[in-house]
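One protein chain is absent from this view; the other protein chains keep their places.
Entry: chain A
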Amino acid sequence: MSDKRKRRRPDPDSDSDTRPFKHLLKPDTTILSSLRTLASSSAAASSSKTLTLSDLRLSAACREVSDLPPSAVQSAIESLAVSLARSILSGQGFSFTVPSRSSANQLYVPELDRIVLKDKTSLRPYSSVSTVRKTTITTRILHLIHQLCLKNIHVTKRDLFYTDVKLFQDQTQSDAVLDDVSCIVGCTRSSLNVVAAEKGVVVGRLIFSDNGDMIDCTKMGMGGKAIPPNIDRVGDMKSDALFILLVEKDAAYMRLAEDRFYNRFPCIIVTAKGQPDVATRLFLRKMKMELKLPVLALVDSDPYGLKILSVYGCGSKNMSYDSANLTTPDIKWLGIRPSDLDKYKIPEQCRLPMTEQDIKTGKDLLEEDFVKKNPGWVEELNLMVKSKQKAEIQALSSFGFQYLSEVYLPLKLQQRDWL
């Protein structure tokens, strides 16, 4: 990187533009060519066949779910219902065998670079005070899913909750059981015909079809296109982008969309506005798999930023049973990294001290396998925990609102500064 700096050419704007590091920027064509090499190497790398769990022959048995057609889900529920009815009629009450989704039952597989679920299960009997509620909710959800499959319609999690508010009491309960049901039936959550409300948005050099309509994401205005909840209706992805930019926050996304960053450097910009939902994760994976583009992530420089990054990359513990479909391999951490705070001289007043909780989360993350496998990440995280400082993407606004899109990101790309 240092020799690159030596080769920098005088910038005619450097006198008028006082923004730091602006003078380091080379013309866009140079940056673009470096991006092109990245894109082609990424395409070459991902052309090799992706590993699956069965290829590995792990010692511990693991549980994975697959996409099932509605009829298969339906018959699975039906045979379950018959067995439950038999059990009741024989005077035994009834119980479910639910795969455990606790953190003790999770396994990080480095070869796959994602979290998978081990095969521990727990019994959920009706006739126990501690599980009676959950068991009842599970039967109720099974019934509702059965109806959905029968009619082959999609509803949102909220819809599902409102069908029996009195029993479910609050949505977290019905949502949790929904994941249990996925595990019991052995299908992905989308196969249950239940989707989450739209949360993620995408903008940039992407054309795809949503339920038959062609969508051009460069012509979606400033807000971009909401990522459709039913990934099975998305297809025909086409793009001339060189990379996908994953943004943690809505604010940074808006800045980039308004500045039409994707026209200067052809890219696709995606955000899930915080913790990613299933639809965004599925969409990102689909883009990566079909377009074979490198994914660069722009997250806050705090433990939660890295956590969000890890959810895209390795999956969440809550939905590890479906990590095969939800994770996007090989996401690069572009920024804002703890080392950037000093490198880009972000002023003290824009940095925040980490709370005790933050530091604890940071230290916990250092213990996680998916962080450990990347020495660069460990180094950055160590630096964060040691300096006890965090900064949001917005901290860059201290150099002007457009610093992010006009200086920081181009410079980062030019220096190929990602991990």
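One rule holds for everything that comes next: contacts are C-beta pairs under 8 Å (C-beta built on N, C-alpha and C of every residue); 3 or more make two chains touch, one makes a residue touch a chain; residues count from 1.
Following the convention adopted for this analysis, contacts and distances are computed from a predicted model.
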Task: Protein that the absent chain corresponds to, by UniProt name, given "Threonine aldolase 1", "DNA topoisomerase 6 subunit B", "T-complex protein 1 subunit delta" or "Pyruvate dehydrogenase phosphatase regulatory subunit, mitochondrial" - done: "DNA topoisomerase 6 subunit B"
Task: Touch criterion as defined above, residue of A:Ser33, A:Thr52, A:Ser66 or A:Gln92 at the omitted chain - done: A:Gln92
Open item on the list: So one chain is hidden, and I want to know which residue out of A:Tyr108, A:Tyr126 or A:Phe265 touches that hidden chain in the complete assembly.
Closed with: A:Tyr126
Task: Among A:Ala72, A:Leu167 or A:Leu419, the residue in touch with the chain that has been omitted - done: A:Leu167
- [ ] Touching the absent chain in the whole complex: find that residue among A:Lys22, A:Arg101 or A:His146.
- [x] A:His146
- [ ] Could you please point out the chain A residues that touch the chain left off the display?
- [x] 75, 77-79, 81-82, 84-86, 88-89, 91-94, 126-127, 129, 132-133, 135-136, 139-140, 142-143, 146-147, 150, 164, 167
